[in-house]
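The structure under discussion is supplied below as structure tokens; questions concerning it will follow.
Every protein chain but one is kept in place in this view of the complex.
Order of writing sets the chain letters: A, B and C. Residues in each chain are counted from 1.
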Amino acid sequence: MYNFTNDYSEGCHPNILAALADSNLTQQPGYGNDEFTLQAVQYIREKCGATPVDVHMVAGGTLANLLVLVSALKPFESIIAVETGHINNHEAGAIEATGHKIETVKTPDGKLRPADFAHLLKKFPEYHTVKPRIVYISNTTEIGTHYTKSEVAELSAYCKANNLLLFMDGARMAMGLMAEGNDLQLADIAALTDVFYLGGTKVGALLGEAIIISNDSLKKDFKYHMKQRGALMAKGRLLGVQFAALLKDDLMFDLAKHANGLAQRMAKVFRELGYGFLTPSVTNQIFPILPNALITELSKEFGFFSWKKIDESHTAVRLITSWATPAEQVDRFIAAVQAYKS
Amino acid sequence: MYNFTNDYSEGCHPNILAALADSNLTQQPGYGNDEFTLQAVQYIREKCGATPVDVHMVAGGTLANLLVLVSALKPFESIIAVETGHINNHEAGAIEATGHKIETVKTPDGKLRPADFAHLLKKFPEYHTVKPRIVYISNTTEIGTHYTKSEVAELSAYCKANNLLLFMDGARMAMGLMAEGNDLQLADIAALTDVFYLGGTKVGALLGEAIIISNDSLKKDFKYHMKQRGALMAKGRLLGVQFAALLKDDLMFDLAKHANGLAQRMAKVFRELGYGFLTPSVTNQIFPILPNALITELSKEFGFFSWKKIDESHTAVRLITSWATPAEQVDRFIAAVQAYKS
Amino acid sequence: MYNFTNDYSEGCHPNILAALADSNLTQQPGYGNDEFTLQAVQYIREKCGATPVDVHMVAGGTLANLLVLVSALKPFESIIAVETGHINNHEAGAIEATGHKIETVKTPDGKLRPADFAHLLKKFPEYHTVKPRIVYISNTTEIGTHYTKSEVAELSAYCKANNLLLFMDGARMAMGLMAEGNDLQLADIAALTDVFYLGGTKVGALLGEAIIISNDSLKKDFKYHMKQRGALMAKGRLLGVQFAALLKDDLMFDLAKHANGLAQRMAKVFRELGYGFLTPSVTNQIFPILPNALITELSKEFGFFSWKKIDESHTAVRLITSWATPAEQVDRFIAAVQAYKS
Partner (left out) sequence: MYNFTNDYSEGCHPNILAALADSNLTQQPGYGNDEFTLQAVQYIREKCGATPVDVHMVAGGTLANLLVLVSALKPFESIIAVETGHINNHEAGAIEATGHKIETVKTPDGKLRPADFAHLLKKFPEYHTVKPRIVYISNTTEIGTHYTKSEVAELSAYCKANNLLLFMDGARMAMGLMAEGNDLQLADIAALTDVFYLGGTKVGALLGEAIIISNDSLKKDFKYHMKQRGALMAKGRLLGVQFAALLKDDLMFDLAKHANGLAQRMAKVFRELGYGFLTPSVTNQIFPILPNALITELSKEFGFFSWKKIDESHTAVRLITSWATPAEQVDRFIAAVQAYKS
């Protein structure tokens, strides 16, 4: 049995284990003031180009999302997001628990464009409704699509013109940046958003998301928020060591490329065999629509989620590959798919 | 320069690194459903004896404290704590951020007894004041003292009689349990409190506190609270592997004994040389009152905190040893102290 | 200029002014323990029939909504509501500010039926999503429709079967109960819901909503929540005197009937003249779709809101009558409408 269930089934890349061992007994200051964290921050700043950024690392995506939002908003300000957004569905109300409303809109591809939410800025009467203040997008999105540079630039311009902040959830950022045809770089994101984060957990770290703040008004006192929400790690070195290892020689991006490549090999086979897809993903999670009989067959040897019933005899499934997925397992899977068809 | 600043300056015990490496590439379910976490929970249940407990591991102490308190309390219910309690001073308002008031009392030794807070149950008029519902204690306390079994039993009986819950913060639990003369066991704590946690971060883990719930009414839906507060780790295995390694053959307790022993060696020397102490600690943090000249001298080679000014020429300092402190560093420190005196 | 803008443009019914004057100088206990509040509670209990209820009066609808919801829910529990629900749009995020998510569904008539939200109970994976716990409905709804007894009974049965609470917002309850064809009584509502409120502000009081709790588990400590949210009035007599006056000899319901009757007279004229309606209201707020030229004409002498653009030349407007609307103003308005048509 091999699992394509998610991209956090394995531990971490061996380089990280080695770096943890190497650094283990040196005494370091706590709470993110250690030398490894400083090194990782330095790597990130280089990637962000001309935009001066503050960087803070936290354990996971829900913490990153709630910290960014609670630190950016006044009590009556709201967040604009797509209905499929992670914060809206899979964080057990973490954002509302900080006191803020998420205003959602439906879009066909999990991406958000100004025309989708412009009406939310025209609510009336004043002070009886929440006041939109920040736009939340994910890249890649929850359904595997990703933004082009011009799409992010358009959002950025609209937000600036309308006194809105722009926040990009990057739990799967590396996969988006390495997607075939992508034209967006970290330096673009730093320049075009007010704050974003670069995920480590899903691309070879044991845990860790790096929150990267471009907008000066969001930088002050961020560590107070971290401490108050339980996100300030005593041994912050654990995060620093990992991000330093993942960013050295672009390891993180090579791992994302590996994950994308294997998923897209599977996608290519499905396409060639005539199967459709729920969403047009170009990254490491794909959603092919398969006959239920094939799903039953594949389930004997492979783990994955049934995502959405399409009709009586077809279901969309979600297949995820990771930095650690062996090419042989993908070969085995493809062979099983082809065997069924023939 | 060697630091006696805190007990989280180093990485983790080598057994943990080895266990991480051994388990690294096996695919595991996320969110605490992996086999290593199950193993760690099993170890903890055995330690807790006859009391059936639920166990959840989280990244740090602030998260553990806020999760326990937010899950146990209704909005108008308050927490009773000593003024020196960690939740009252060093968590940036994390508990109030969940909406709850901490009602504090002063005690001379950092410990809490029923007589210290009985008056808080008699506030009037009804529903104009908060309603005390949970008593928070730390063991060891923030100033290095620890509770006897009869003290905890007395608190437990009082709480039960007065419809109060009892919660023990165990960030330094292992040191307390291994303190010379201690008569309290984990099974006692499980039987006498409603919920407590067993700290890993300060006794050899990279991160991790195990929340242990005895009271059935607090068990239901705890994972919802964890997810909502960003405490549910995708790769929960990181916590499970560590606790399993630390609990195997009582490694955690051996490490605590090591830390306690070195601090108490230093304490013995100070006592023999006639120096007094701010508090009567029997664990791995001591607070000797030293001449400022000696402090200046020691600071050339050792790191530690000046804790409290006593008079013009004396200051209480805080010295902490850890699971990783080499005996030779303590020897060097003692030699420096003795050299100054002679 | 006469306004049909809302039902809170005037002060209060003269009986209330008289009752305030009569009771003015008698000394009374504060915080809702005065004799007038006790009298009002007694009137409400009689209306609620066999169901024993607790009653608490507060200043307004937003306070009533947030108090009921915050007292009924654990942090991770959510509210199910229609998208047009008052709590979702017109309370500036008051509910989210207490930490809870509102999960919304669209329905054509502002009413909610089990089939509309059953899917929200089947979200997965467990503890990654919020957990629905209470269903919020308004009667009359925000768009002037109202529930039949069998509709509420069906919701009630479904909620009980699915461990959900049922809460009815009754800011315009009196109008709903007095709507032509209504078969629902206060005693039915007390029996079928867990908690509801009976609005005073929109039916002749200066301010005041009476929260009525049937479910025993929601009764305890409600006054703590009230005090904590600033809803416990020192001179609670102000609320008690008003509700006692409004409930004596069913004054409140006569006033609602007056308001409904005038709005429905206007509706009848629009229907006869061939105009359509945005929603099929039977109470004191109606939404006729009118030519823009007529709207311009009417606006010269009457105040009301343009509600929704229908096409280039037509707009739905909202017309509200109140307990205080003089019949002559409605006559004048009707004459103006008829004059335009001819």
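By definition in this document, a contact is a pair of C-beta atoms (placed from the backbone, for glycine too) under 8 Å apart; a residue touches a chain by one contact, two chains touch by 3 or more.
What you see is a predicted model; the values in this text were computed from it and never measured.
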item: For the chain not depicted, the shown chains it touches; value: A, B, C
item: Which of A:51, A:228, A:264 or A:322 contacts the chain that the document leaves out; value: A:228
item: Option from C:9, C:39 or C:107 whose C-beta touches the chain left out; value: C:9
item: Of C:24, C:217 or C:313, the residue in touch with the unshown chain; value: C:24
item: Hidden partner chain, touching residue among B:90, B:220 or B:308; value: B:90
item: Hidden partner chain, residues of chain A it touches; value: 70-71, 74-76, 99, 126-128, 131, 221, 223-228, 232
item: Absent-chain interface as seen on chain B, which is shown; value: 75-76, 78, 89-93, 96-102, 123, 127-130
item: Hidden partner chain, residues of chain C it touches; value: 2-3, 6, 8-12, 14, 17, 20-21, 23-30, 58-63, 65-66, 91-94, 97, 201-202, 206-207, 224, 227-235, 237-238, 324
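The definition used in the following text is that only the chains that are shown with their structure count from here on.
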item: Joint neighbours of chain C and chain A, given as chain labels; value: B
item: Per-chain Cα centre nearest the global Cα centre, belonging to chain; value: A
item: Homomeric contact chain A-chain B: same or different residue positions, threshold half; value: same
item: Chain B: positions in contact with at least two other chains; value: 224, 227-228, 232
